[in-house]
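Each remark here refers to the structure printed beneath this line.
Yeah, one chain of the complex is gone here, protein chain that is, but the others are all in their spots.
By letter and in written order, the chains are A, B and C; residue numbering begins at 1 in each of them.
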Amino acid sequence: MAENGAKRIRLGMVGGGTGAFIGYVHRVAARIDGDYELVAGALSSRPEVARESGRNLGLADDRIYTSYEEMAKAEAARPDGIQAVSIVTPNHMHFGPTKAFLEAGIHVICDKPITSTLEDARKLAEIKPAKGAKFLLTHNYTGYPLIRQARELVASGALGKIRVVQAEYAQDWLTEAADEGNKQAAWRTDPARSGAGGCIGDIGTHAYNLARFVTGLRTEAVSADLTAFVPGRQLDDNVHIMLRFEGGAKGMLWASQVAVGKENGLQLRVYGDKGGLEWSQENPNYMWFTEFGKPRQLITRGGSISVPPAASMNVRIPAGHPEGYLEAFATLYSQFAAVIRGEGADYESLLPTMADGIEGMQFITASVKSSQNDSKWTRFADV
Amino acid sequence: MAENGAKRIRLGMVGGGTGAFIGYVHRVAARIDGDYELVAGALSSRPEVARESGRNLGLADDRIYTSYEEMAKAEAARPDGIQAVSIVTPNHMHFGPTKAFLEAGIHVICDKPITSTLEDARKLAEIKPAKGAKFLLTHNYTGYPLIRQARELVASGALGKIRVVQAEYAQDWLTEAADEGNKQAAWRTDPARSGAGGCIGDIGTHAYNLARFVTGLRTEAVSADLTAFVPGRQLDDNVHIMLRFEGGAKGMLWASQVAVGKENGLQLRVYGDKGGLEWSQENPNYMWFTEFGKPRQLITRGGSISVPPAASMNVRIPAGHPEGYLEAFATLYSQFAAVIRGEGADYESLLPTMADGIEGMQFITASVKSSQNDSKWTRFADV
Amino acid sequence: MAENGAKRIRLGMVGGGTGAFIGYVHRVAARIDGDYELVAGALSSRPEVARESGRNLGLADDRIYTSYEEMAKAEAARPDGIQAVSIVTPNHMHFGPTKAFLEAGIHVICDKPITSTLEDARKLAEIKPAKGAKFLLTHNYTGYPLIRQARELVASGALGKIRVVQAEYAQDWLTEAADEGNKQAAWRTDPARSGAGGCIGDIGTHAYNLARFVTGLRTEAVSADLTAFVPGRQLDDNVHIMLRFEGGAKGMLWASQVAVGKENGLQLRVYGDKGGLEWSQENPNYMWFTEFGKPRQLITRGGSISVPPAASMNVRIPAGHPEGYLEAFATLYSQFAAVIRGEGADYESLLPTMADGIEGMQFITASVKSSQNDSKWTRFADV
Partner (left out) sequence: MAENGAKRIRLGMVGGGTGAFIGYVHRVAARIDGDYELVAGALSSRPEVARESGRNLGLADDRIYTSYEEMAKAEAARPDGIQAVSIVTPNHMHFGPTKAFLEAGIHVICDKPITSTLEDARKLAEIKPAKGAKFLLTHNYTGYPLIRQARELVASGALGKIRVVQAEYAQDWLTEAADEGNKQAAWRTDPARSGAGGCIGDIGTHAYNLARFVTGLRTEAVSADLTAFVPGRQLDDNVHIMLRFEGGAKGMLWASQVAVGKENGLQLRVYGDKGGLEWSQENPNYMWFTEFGKPRQLITRGGSISVPPAASMNVRIPAGHPEGYLEAFATLYSQFAAVIRGEGADYESLLPTMADGIEGMQFITASVKSSQNDSKWTRFADV
């Protein structure tokens, strides 16, 4: 892994104040490979928290903001202003900052789902970024080395023509009605901030994106059955979906936040007419690969197999020494840094884009619609 | 495990000649606990094979038959005639023998699916067995000790109200078009002998039955997408189904015979509002059980947990010494022997019945109909 | 698997009465493939138990004996007398019956360790069996199909020259002082009946034998540290041994009956200069095999690999349908049946012999001596 201490990118952050979840993860991801330096932030919706959070992180006083609009303006005007910004607010608060910063000529790293409505997502596509500002969507699981390798195996034809895709992401943390004080649960179960999907937007989109990323298959239609099991919950906490892909492949997707015993059970299984592969996020340094009629092989991250370049580029340490969630996240950050510096041609096709974000919103929207329609097959083209 | 060498039951067999698959398994299952003695058979549709197979198995010449009708008649007439018969022919050849033997007052052990059509299955229910002859359907996976224990855990309320059921059974042996010479593949992919379902009947019914057996949930409706991936194949080789159970639980069922890398991947996962459990047939001596908010526990067959009686009754050897498929199968045989001897009151509610077989045909029929109907939710009540 | 219902071998049993452990297992093993018929027994040291046990098993009254000497004499004299006998008494009670039956011209199937002293074991070798009576030692783990395959892999050179052998067998059932009433524990912790070794004889010999069977390596010397952790226990309950093999390979062997959490953790790992393999008894249908520089492969019992004949001969059901402990045990029984019938030439080199039993006693004796001698390397040649 290249280290680029000499050419650090100045980074800002919107959201991610004290008590927030994913903002912290973005900061670690930005630090791991040494490509970024956090220098500015509008870290919370509450001014005091924004200020205190900024000070704790060592930001200069004049670069701690209490509104992202202000921050976009001020930073764009400084000679040493931020070059990129991370947007780690709840879903409904992605559109505004993304627009503001792109139009200010600042690269945007935005968490998923890209917006809270498909309408907003489509409006994003109309933004005209100033100064070639670029956009990265942090579908972080695509950063796992073996997921990259799975994608290459499929692309190389090692699995033959893909027939069946089984994707799932099961958790149990919303098995019971959440406490009042649970910040993360509060907005996720509120349609105004989360959008029309609950579990499907929060984790279903990850499973969907992973299947898309690895197989390259385009979705034709979905038949969905979404359920809110916990009494009083407004948004789905369990998602059952059947998928039809262009070219005839079929799939199933299960996402749940009420599957007792599951922590972050994201799993992908792909079967073609020549081979199959299986990967699970909770032990991400191993992947099963089977050629029809031969014994199953356990591929290890960076291990004994001829690893094509793109996959190896983000292997940091030798096989048998586990890398995890943070490193996969960091890979998106450092490869986006390369893109920003104009050295990332190899990665452009790998990094999740605005188009992926819009497709994710189509997935949510079509699924919600199908579910409301007694699971009628619903085409992406029709939402 | 009781051994009843002193009171062996005289057994006959229809099907299961040289080269057949499941007949051999039934014979081993019948021997393991010593409750049966095979003494007669109509072992093949081809007379020579029937004769040679009978001789190899040590049957007396006058008890080797070439037609099951003849066998039913002759054995019913002998004072030392068979008390029970195993029917291990292809699906379309279950109805006839079952009827013949039950009406001859001979207990029937029949493999699944119970018939090749729902119509036939319903006609079975109208048969009047002579002399109290009883019927066992060999949904053999229900014989696994941990499956019994799973059923008891659910019934005891340890999982709370069941919300989500994920069942699957994936294999890869039909990934390519089968050879001409493959006996097992030949009838399974032929609607005339297999019925309207391919993979769904062959293994989907096992996954369905297992979910039913463990959870006790009654199915309301299914939404299915069945596919024949192998060019030229007439019956489905991949099955995607969403399920709705009475009382609000939801489920998914995946069955496939084209999932490269899968051998006999039968797996059941059940989640309630208090706990969850997961079990996989390929390593059947272990089961995950989680109470919400506590660490996952690995329950072992016969291991350190207070095992309720019914479960322990069919544990033969100490925990850590694996039992497998044949022992689970044998448990059905020996518990049915107890029923036959009038000592099996404890087991009657556990052993798969004709009603289970009919429900299995409803499952196939409703799924095929749904699939033909663009996955429209189809109620069992409507087939 | 061949079924030989037509030519069943008449079998007797010494030990194995009601409440005994391994006798039951031998009976199941004898039944599975249908090669034997149990017709006589001296099943217990207590006459009443012997009689009641015999009746339960359906033995004729005149073939229920209360002493093995009497049984050997009477059965040898009958035209329909037993052809083989299973000896399943505690260790000190193996020598007498073995001698009596072999001299009576009856084949002997004896459990391990072969005797309670090395001296007795050596005397066994001097017995002159009548009528070509043969001997089988039930080191049952050698019957696992993948263990056979492991042996063939090593013999074929697939692992290259063997360097390192790591064997272990860990249980936890003797973690605390056993209850008075625990029959199995009582004799196992009593030197008079068990011999000079406790855990080492009971399960250490299995691990040792497995390593020998798979690698074919001959042991030069051992350095051992045996411990009795439970206060008051007279025999070892934990065994640490280093091994040196002829030709330079090295090994370690750990056996324990106080390893909390272990049920029957028998595990073998073998590494050569070209490849390595790993197998664990608790999930015996899978084996890791790695060729240096290539991904690990998961070999499955009867699965997708060119299986040499001897290994496949004892695979009963398709890959993915687990076979277990009882089937492995049964393989020894049915292959010994073939030997008895003069059809077992292929198996003679595979079945554990008297020589293996004597070597097992050398292993125990040399280890105990080394341990008493501050772990001094002790040569098998010197005990």
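The criterion applied here is as follows: a residue touches a chain if its C-beta (ideal position, glycine included) is under 8 Å from a C-beta of that chain, and two chains touch if they have at least 3 such contacts.
Everything numeric here is computed off the predicted structure, so don't read it as measured data.
Student: Among the options A:45, A:264 or A:353, which residue touches the chain absent from this view?
Tutor: For the chain that is not drawn, the touching residue is A:264.
Student: Of A:171, A:194, A:256 or A:331, which sits in contact with the chain we cannot see?
Tutor: From the options A:171, A:194, A:256 or A:331, the contact with the absent chain belongs to A:171.
Student: Would you mind spotting which of C:256, C:285, C:300 or C:314 touches the chain that isn't drawn?
Tutor: Going through C:256, C:285, C:300 or C:314 one by one, C:256 is the residue touching the chain not shown.
Student: May I ask you to list the residues on chain B that touch the chain which is not drawn?
Tutor: Interface residues of chain B facing the absent chain: 289, 293-300, 303-305.
Student: Touching the hidden chain in the full complex, which residues of chain C are there? Just list them.
Tutor: Its contact residues with the unshown chain are 159, 163-164, 166, 172, 175-176, 223, 225, 227, 229, 238, 240, 242, 244, 248, 250-252, 254, 256, 258-262, 269, 271-278, 288-292, 296, 374-377.
Student: On chain A, where is the contact patch with the chain that was removed from view?
Tutor: Per the touch rule, chain A residues meeting the hidden chain are 1, 3-8, 24-25, 27-28, 31-34, 38, 55-59, 171, 262-265, 281-285, 300, 303, 316-327.
What we mean here is this: only the chains that are shown with their structure count from here on.
Student: From the centre of chain C, which chain's CA centre is farthest?
Tutor: So the chain farthest away from chain C turns out to be A.
Student: How big is the gap, in whole Å, between where the Cα atoms of chain B centre and where those of chain C centre?
Tutor: Computed value for the inter-centroid distance: 34 Å.
Student: Using mean C-alpha positions as chain centres, tell me how far chain A is from chain B in Å, no decimals.
Tutor: Each chain's C-alpha centroid was found; their separation is 43 Å.
Student: So which stretches of chain B touch two or more other chains?
Tutor: Those would be 262.
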